[in-house]
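Scroll down for the structure; my scribbles are underneath it.
The complex appears here without one of its protein chains, the remainder shown in place.
Chains here go by letter, A, B and C, matching the order in which they are written, and residues are numbered from 1 within each.
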Amino acid sequence: MRRLRMGMIGGGPGAFIGPVHRIAAEMDGEIELVAGVFSSNPGRSRQAGEVYRIDPERAYPDLGTMVAAEKARADGIDFVSIVSPNHHHLPAARVALGAGLPVISDKPATATLAEARELAGHVATSGLSYALTHTYSGYPLVREARARVLAGDLGAIRKVVVEYPQGWLAGAAEGKQAEWRVDPARSGPGGCIGDIGTHAFQLAEFVSDLEVTEVLADLGIVVPGRLLDDDCSVLLRFSNGARGVLLASQIEVGEMNGLRIRLYGEKGGLLWRQEQPNTLTIHTLDGRTEIVHAGGSQLGPDAAARTRTPTGHPEGYLEAFANIYRDFAAVLRGESAPLLPGIETALRGMTFIDTAVRASRENAGWVRLAV
Amino acid sequence: MRRLRMGMIGGGPGAFIGPVHRIAAEMDGEIELVAGVFSSNPGRSRQAGEVYRIDPERAYPDLGTMVAAEKARADGIDFVSIVSPNHHHLPAARVALGAGLPVISDKPATATLAEARELAGHVATSGLSYALTHTYSGYPLVREARARVLAGDLGAIRKVVVEYPQGWLAGAAEGKQAEWRVDPARSGPGGCIGDIGTHAFQLAEFVSDLEVTEVLADLGIVVPGRLLDDDCSVLLRFSNGARGVLLASQIEVGEMNGLRIRLYGEKGGLLWRQEQPNTLTIHTLDGRTEIVHAGGSQLGPDAAARTRTPTGHPEGYLEAFANIYRDFAAVLRGESAPLLPGIETALRGMTFIDTAVRASRENAGWVRLAV
Amino acid sequence: MRRLRMGMIGGGPGAFIGPVHRIAAEMDGEIELVAGVFSSNPGRSRQAGEVYRIDPERAYPDLGTMVAAEKARADGIDFVSIVSPNHHHLPAARVALGAGLPVISDKPATATLAEARELAGHVATSGLSYALTHTYSGYPLVREARARVLAGDLGAIRKVVVEYPQGWLAGAAEGKQAEWRVDPARSGPGGCIGDIGTHAFQLAEFVSDLEVTEVLADLGIVVPGRLLDDDCSVLLRFSNGARGVLLASQIEVGEMNGLRIRLYGEKGGLLWRQEQPNTLTIHTLDGRTEIVHAGGSQLGPDAAARTRTPTGHPEGYLEAFANIYRDFAAVLRGESAPLLPGIETALRGMTFIDTAVRASRENAGWVRLAV
Partner (left out) sequence: MRRLRMGMIGGGPGAFIGPVHRIAAEMDGEIELVAGVFSSNPGRSRQAGEVYRIDPERAYPDLGTMVAAEKARADGIDFVSIVSPNHHHLPAARVALGAGLPVISDKPATATLAEARELAGHVATSGLSYALTHTYSGYPLVREARARVLAGDLGAIRKVVVEYPQGWLAGAAEGKQAEWRVDPARSGPGGCIGDIGTHAFQLAEFVSDLEVTEVLADLGIVVPGRLLDDDCSVLLRFSNGARGVLLASQIEVGEMNGLRIRLYGEKGGLLWRQEQPNTLTIHTLDGRTEIVHAGGSQLGPDAAARTRTPTGHPEGYLEAFANIYRDFAAVLRGESAPLLPGIETALRGMTFIDTAVRASRENAGWVRLAV
């Protein structure tokens, strides 16, 4: 059982998310980063390769070169991980899939919905695996929340509230992380709605096991001069008639990465917060409140299998991310990982962004979400 | 400096809010409950009078009798407190004001907007004081939050999120507290939006010192067979262009009385939660987070004057309520209490309910809120 | 059912605890403050009487005068409440009991153990009621904690940890509240151990329903020049062999009134914190954690009877204090209130102070606590 070999696209000097992908991929000892095109600047790509401590020859100047060189090696890469800004996702995935390499990609899937549809075609044609790193669905207690919902502990779901407050773009968008996110050319038509709203959307559907069927979107640009939305309020309707609210903002000063989700059914309610990810709060109609602990004896099998430490030894963002990679590794080995976000999730997310942006621009009221 | 004498209307056996008004009114030793029409059933009114330990003669069978009898006494009541269901508010206030008695009333002001306008006329004609018990604006740290906003600590306000989740009406609406709240004849056209949405609305305007100018309302009936809304999502625009969200629900199982408000400006953000009312969290753009404690040295004069205990000795709901009565007593004594909610707040609240109900029914999108 | 009439001893201008006793006594409408010797300075006593809005004639210059005058009235006081510094407790109680007036007193019972023993004699001789305001045992969830322990939910108790951190005496002891507390002539031989350690001690015995049988005390004076202990660590043994720790400090900067208690038995554990008094956390050996809410359906009868508001409407310190007065009123009416701290608790508390002070001074190791 050798480790799977990963080639990274993006993640060069100054990137936050590249090292995160590297740590997450390697955490469970099933994957190792061995190659990459870390920057479109060959010198910077080499420099990043040194930081990642890979063989200098395998820090490539461009994707074509990487694919050709790796294909020629006996120990060539098994898949690529795409961690560059959104507008690079489709071109990179097209080349990788075309060369027979499975793809795991940061979200959102592409810059535009049209691109996502093209991507879906490539995935289908290639017959290869494709996964999207919706990190937050990798948290053990998110898995537990979903399991409890599916087990009927809450009864029929009536209401979903998902919030994703951040404050880091309340001022000018400075620095490598910020600049591309506020640039339509690199980010696509969605700003906040694409960057974090899509996480909230995926989480809501993931935990509820319901599909959003209608949205009423109000996307605003709060910081003067910005070209993309930075504050989003979206009302939701789900396939079973449940009501929902999705709030995402990047201008709420002091908010860090406050993703949280609450679900309420006929018989119970639950609450999970990303910033305190190791507890899940469950309420029942008779007035009881239970705290479920990561690593604890109350967890179902899916959550239990995704914790590495006993209760009280906090795991966090990197471990959740690693759970996504672990599922991807399982898929590449031919095992099943039904909860790994794939191309269908990718299409739903891009449709959500596209629908919300258009509906808000047109002040259209309730609009169907049709993938 | 004798204590002011209060006559209560409503608050009979089984009522939750009557004893709360009694405790709140008397807490600071400035007011005493001496008379009342606690029930429209004379026997039950007498019975309640015994529980309140007032002179049995002063537990009256109806308002007319009380007004006449109290007017005839040297130690007659100085004002009335109306704590009955909404549809009684206007008739009771009309009689009291007509008899020269100032009025303090539970919220919302009346059952309908038309009634509120009539009430405003009576208040104006009488020249008497009228106050509305928006309890939550009596909390010291809500006063502090407002003071910080007015001092410019947050810069220009850009976003207000106010949430009021409850779960107690997730099942059948049983018991004295619940039954009238889901009955249009007694509650008026608003259910959840009137019962708690109006608290959230008042809090948002109170803390931000801004007026809501537009709403987009989506009021739902979740529990089958119910006649009034029990789950509300409302998007807001404020007079300075700030964006807002108001969520109120009574079907979110496990939520107790989870009113909370967050405001974000150009320079900072703040958070206050009713269930943990003795701390106020303040964030600044440079990444600092400060916790302000009730009773502590960081409080401004308005908040400091409304705490009775040192830090770490928690005050709560009853003390906040008492702060409203303390302001009302001050007004009756001829002092100023500019933050006491009065007839203008009453009209704004009823307009909010009326506008939200109509806008939601008509699926009208953004609608102006015009008082 | 008229209200009982209270005469207060102490609580003059600048006192924190006098108004607290007044609010607590009157909260449930069963008691009213009508008379007092609020200060040993007659002018200041009158001045306080005005603030309390009592009949000016009944703000007396000294206790003898009050007792004589009130005895002569048809509507004279029913009992006295002693809220002055410790060294006044015995003299005041002696006079009151001698005049046939029941006594409720702030803690600790007296300045010295010898005084407490004398007090116990007076109480016995008089046949009158005596109560001690150990406020914290009035909290509903403290009652619930005790009920759960008695019900065997935790199994045999093995460990009790009670902590009472404060920071307000970390600097110079300035102001009326502080000055007498650091003065052996007014406070007695115990500083922190008497002022708050005795609360912690009472709480530990109250919730566990066990008696402390041995202590190992280490009382320190941290602030230079201080004459009484301001930082205390005490190890405990209980009657059933359980181990315990009691920590109390008044020099822990930033701590407010952080009383908290944890109990652990063979089958479960529980945690209660005074600063978040409306939740009780319960753990069971199988890994479950339950949150019990004040006002909620999970409460036993004793706790339920001591909450005034539904879940989510926080009650606090004043309401807990009022529960002590409510029990005292019940006793005066001839009802039973078995959990009201009385003269036995008073003796145990003074014995604890005396034993801890001596044991620490002599560095005596484990010492029996013999009342």
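Structural remarks
One rule holds in what follows: a residue touches a chain if its C-beta (ideal position, glycine included) is under 8 Å from a C-beta of that chain, and two chains touch if they have at least 3 such contacts.
In this text the structure is predicted, and so the values were computed from the model without any measurement.
The chain omitted from view is touched by exactly one of C:A69, C:L150 or C:L235, namely C:L235.
Remark: the omitted chain is touched by one listed residue; of A:Y60, A:F79, A:W168 or A:Y325 this is A:W168. Annotation: of C:L132, C:V182, C:A204 or C:I251, C:I251 touches the absent chain (contact as defined above).
Summary of contacts with the chain left out: across B:N41, B:T125, B:N240 or B:T289, the touching residue is B:T289. Here the missing chain is touched by one residue of C:E118, C:E179 or C:D218, and it is C:D218. Contact between chain C and the absent chain runs through residues 154, 158-159, 161, 165, 167, 170-171, 216, 218, 220, 222, 231, 233, 235, 243, 245, 247, 249, 251-255, 262, 264-269, 271, 281-285, 289, 363, 365-366. For chain B, the list of residues touching the undisplayed chain reads 281, 286-293, 296-298, 311. Although one chain is hidden here, its contacts on chain A can still be listed: residues 1-3, 16, 19-20, 22-23, 26-30, 33, 50, 52-53, 166, 168, 255-258, 274-278, 293, 308-319.
Note that only the chains that are shown with their structure count from here on.
Using mean Cα coordinates as chain centres, the one most removed from chain A is C.
Averaging Cα coordinates per chain places chain A and chain C 54 Å apart.
Work out the mean CA point of chain B and of chain C, and you get 35 Å between them.
Shared interface positions of chain C, i.e. residues touching 2 or more other chains, are given as 293, 311.
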